[in-house]
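The block underneath contains the structure these notes are about, expressed in structure tokens.
Of the protein chains in this complex, all but one are displayed in their positions.
Chain naming follows the written order as A and B, and within any one chain the residues start at number 1.
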Amino acid sequence: MKQFWHSARLPISLLVALHLAVVLAGFLSPEDPAKQNRKSALLAPMNIHFVDSRSKLHLRPLVTVEGEDRPLRFFVSGSQYRLLGLFRLRTHLFGLDEPSGIHLLGTDEFGRDQFSRVLWGGQISLATGWLAAVISVGLGMLLGLAAGFWGGWRDSVIMRGAELFLALPWLYLLLAVRAFLPLSLSPSATALMLIAVIGVVGWARPARLVRGVALSAKERDYVYAARGFGASAWYLATRHCLPETYSVAATQAALLIPQYILAEVTLSFIGLGVGEPVASWGNLLAPLRQFSIITSAWWMALPALIVVLTSWCFLRLEDALSSPSPRKHECEKMV
Amino acid sequence: MKRRSKTHWAGIAIIVCACASGWAIDLQEELLTTNAAPGRYGGTLVVLQRAEPKTLNPVTALDAPSREVIRRMTADLVSINRATQQTEPGLAKSWTISEDGRVFLLELRRGLHFSDGHPMDTDDVAFTFQVYLDEKVRSPQRDLLMPGGQPVAVEKLDSYRVRFRLAQPYAAAERIFDSVAILPRHLLEPAWRAGKLAEAWNLNTAPSAIAGLGPFRLKEYQPGERIVLEKNPYYWKTSREGNRLPYLDRLEFRFVPAEDTQVLRFISGEADVLNRVSARNFEMLRQDARTKYDQLQDLGPGLEYNFLFFNLGSLDGQRYPEIASRQASFRNLGFRQAIAAAVDRDAIVKLVYGGRATPLWGHVTPGNRLWGNAALPKQPQSFDRARQLLRAAGFRWNSEQQLLDASLKRVEFSILVSSSSPERVKMATLIQDDLKTLGIQAQVVSLEFRALLDRVLNSREYEACILGLVSGDTDPNPEMNVWLSSGGSHLWNPGQKEPMTAWEGEVDKLMRQQMTTLDYARRKSLYDRVQQIAAENLPLICLASPNILVAARKDLGNFQPAILDHYTLWNVEQLYWRTPRGVSSSPKESRP
Partner (left out) sequence: MLSRYLLRRFAHIAFLLAGISALSFALLELAPGDFLGEAKLNPQLSAQTIAALREQYGLNKSLLQKYIYWLGSVAKGDFGVSFAYNLPVSTLLWPRMLKTLELTVSSLTLSWLIAVPLGVWSAANRRGWLDRVVSFAVSALLAIPDLVLACIALLVAVRSGIFHSGDPVLPVTVLVLGALPILVRHTRAALLSVSAEPFARAALANGIHGFELWFRWLLPAAANPLASLFGLSVAGLISSSLLVETILGWPGLGPLFLEAIGARDFYLVIGPVILSAAFLAGGTLLGDILLYMVDPRIRLES
């Protein structure tokens, strides 16, 4: 356990900080993510400095807006938002006095603040990643274990089913599902539904890997021994085969969360992402499809860094999870 | 006499023979002399397409890439000059129209040949129209040749004269002949008689089995990659100096689905012409050192018009109760006027098209020189006016500034857009924000294009939608299906048996009238009235028309892009390379 914490402390702390920031998106973001500022479209990120244009040092950070130096205020009252979906608040951690907005990561094509959109967008993106991964791995473990352990016709049926799901043109399925959703569904609900569909469809890959391990596990000597002692199938499955599958399942889960976050990005690229004006990381990266954006507005690519960082954290976590347990730790020193 | 040597007589003989052969060509072929500036022969032109052509059959081709390629291989009797937007002689060197506008007598050029050398005469013309009008062939162009519901009657008078008789007078009838490609009877008649014309000239057909009268003929097709056309040695147009066109040796179409990849290929020197560029890429091309001296032209607004419209048709209240209940607001003229007043067209032009678009208040764009109604009011965005209109229409605001209709229900609806059109999605986002200021909550629903069309045209399960249409021609006649209440493209309420409103009935009458009126001034006043009624009743809230942006290499001569399709290649026979090709101007070219 100590070993695990030692190798995983960086990614875990980063992830916790990220999730906290995303949950407190309303408080931490200075602007309303949907507020359009048509005169300020595609503005570059603003610098925070302490020396004003007359070379005077200030204690309070300054931001240059339209040529003017404006002081940054803390615990500002700004646009209304809902914290945790329950409380209606107006206080933001930092911001400017009305009217201008502060844009630490620049603005998008409609003049909306990217910094706020990245925070709010994290809510949708992380939620979809978790949801879909949990569904996939849960279903995959259930079905993979059943297939590997019981074998026989159940194995065949489940594996053929897995092949069917892998062979499905998921793009087509999504188009069909999207077309059938009611018009009145909110953008977030639509996105969650689509991602849930992807999650359900994605049970096949974890199931195959889990099945491979279960097949091998059930042939071990101690399993035979336990069976000889009259252990029930359920006992054998859960006590002996299931633990063997944890490492594969953990690997899969930690791999899948960032993969599903990326799936949402891909969906946004082809136009099936979260609807306007709700922000999601995929939504924010979709304009990058036209590479001319990168050459004329480089800051639009910054949300990609957050996505990469999140993915990296999950993968480091997965690394730590799949590291051998303390019992095996001794061998590592030698090998 | 004895002084004349053998050499002298030989010389005369040679000269006489040369004259005779040259003279023979000139006598037998009646070529069309164009205004094309003198050019240099040779070279290949590489053009990029978003998708590959599906067929080379002019009779059945429906999709744009197929038509793009086919039109370079075929010719028509009368052409519409894309630059002047007027008709000019094609294969027909002259024609007369009867007093009542119903009878056309066309005289063909003599001595012309198809691209395989076979001579062309009125038999081919008669055969062509027979095929297009044949019900069993089911050509998409059949309906064009049936003005007023009756097929055009074609009569061959002799080898070079043919008479067309229309059942009723039809305005600008000679425009029908544009894009009716004349087919080679010697190649296609057997297939037609066997009932297999629709399968003829598919992509697997050998080049020798295809012939046409266009500037190029088929050389080679590589599936998924490119289609190569070569110069037609029998082409019947010449330059000002009498040199036979086309100048180019080869015309190559390559298939690149993504627009950004197309632009990159242009930058790298692999492609020579970009037929349509988005505003952002256009700016990039203007600034990139490798392309800033190329011919990058902003042609101004084309014929495309984008608009927002509501579902005004009568719906089955049982099936879609929510939509049906919202229609009360949609049908309220004051409501639509308020929405039109709240739309920020300047923002659309600036933020969606980078300034390269024109705001629209009616469906006839400024690109259409002859038919726009200049008297239509062009009011800028005004929330005050919108609120006034809503108040007058019976709407109220509650304490949270949300708009309520007469029955005190919140006004909210969804706007459908096609996911494959990022510009329209952006327009929807802007409009959504504007409507929020009025207290209306609008949802932007991005659907795949076919699914969207199915909802709008078939199941009618939608509330509002943003779409765009492109007129086929500057002439109002192709717009009939949009404005006739029984028309299939009458988007807000298609296929009505009886017009639902008085103004739709009046528009029906006016459109039918202008279709049979031959005098331009009279037609214009009728069509002006149609535009006025449309502006007053707002079935379509017009938003903007994007400018046509094209790009071509700087040393491509005679490049005269126009806003009518095909923007860049309509005069492909006149295009030439100013510097000899083979000496690459950019070191990165790769031409196999």
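Basically, contacts are C-beta pairs under 8 Å (C-beta built on N, C-alpha and C of every residue); 3 or more make two chains touch, one makes a residue touch a chain.
What you see is a predicted model, and the numbers here were worked out from it, not measured in a lab.
Participant: Just to verify: which one of B:141, B:297, B:311 or B:514 makes contact with the chain not shown?
Facilitator: Selected residue, touching the omitted chain: B:141.
Participant: Touch as defined at the start, partner being the missing chain; which of A:30, A:140, A:202 or A:258 qualifies?
Facilitator: A:258
Participant: Which candidate, B:41, B:449 or B:503, sits in contact with the chain we can't see?
Facilitator: The missing chain is touched by B:449.
Participant: Of the residues A:105, A:248 or A:274, I need the one that contacts the missing chain.
Facilitator: Missing-chain contact among the listed residues: A:248.
Participant: Can you work out which residue in B:207, B:472 or B:557 touches the chain that's missing from view?
Facilitator: B:472
Participant: For review purposes, identify every residue of chain A that touches the missing chain, sorted by number.
Facilitator: 151-152, 155-156, 159-160, 163-164, 166-169, 171-173, 175-176, 179-180, 205, 208-209, 212-213, 215-216, 219-220, 247-248, 251, 255, 258-259, 262-263, 265-266, 269, 285, 288-289, 291, 294, 304, 307-308, 310-312, 315-316, 318-319, 322-324, 328, 331-332, 334-335
Participant: By the contact criterion defined above, which parts of chain B meet the unshown chain? Give residue numbers in ascending order.
Facilitator: Against the missing chain, chain B presents residues 51, 54-55, 57, 60, 62-63, 135, 138, 140-144, 198-199, 202-204, 222-225, 254-258, 260-261, 264-265, 267-268, 270, 420, 448-451, 453-455, 457-459, 469, 472, 478-482, 487-489, 495, 588, 590, 592.
Convention: only the chains that are shown with their structure count from here on.
Participant: When the centre of a chain is set as the mean of its C-alpha atoms, what distance in Å lies between chain A and chain B?
Facilitator: Whole-Å distance between the two chain centres: 45.
Participant: Enumerate the contact residues on chain B facing chain A in the complex.
Facilitator: Counting only chain B, the residues touching chain A are 259-260, 263-264, 278, 280-281, 283-284, 322, 344, 347, 350-351, 414, 416, 419-420, 422, 425-426, 428-430, 432-433, 443-448, 451, 454, 461-463.
Participant: Quick one: which bits of chain A touch chain B in the complex? Just the residue numbers, please.
Facilitator: On the chain A side, the touching residues are 34, 36, 38, 41, 109-110, 175, 178-179, 183-184, 186-187, 270-272, 275-277, 289-293, 295-296.
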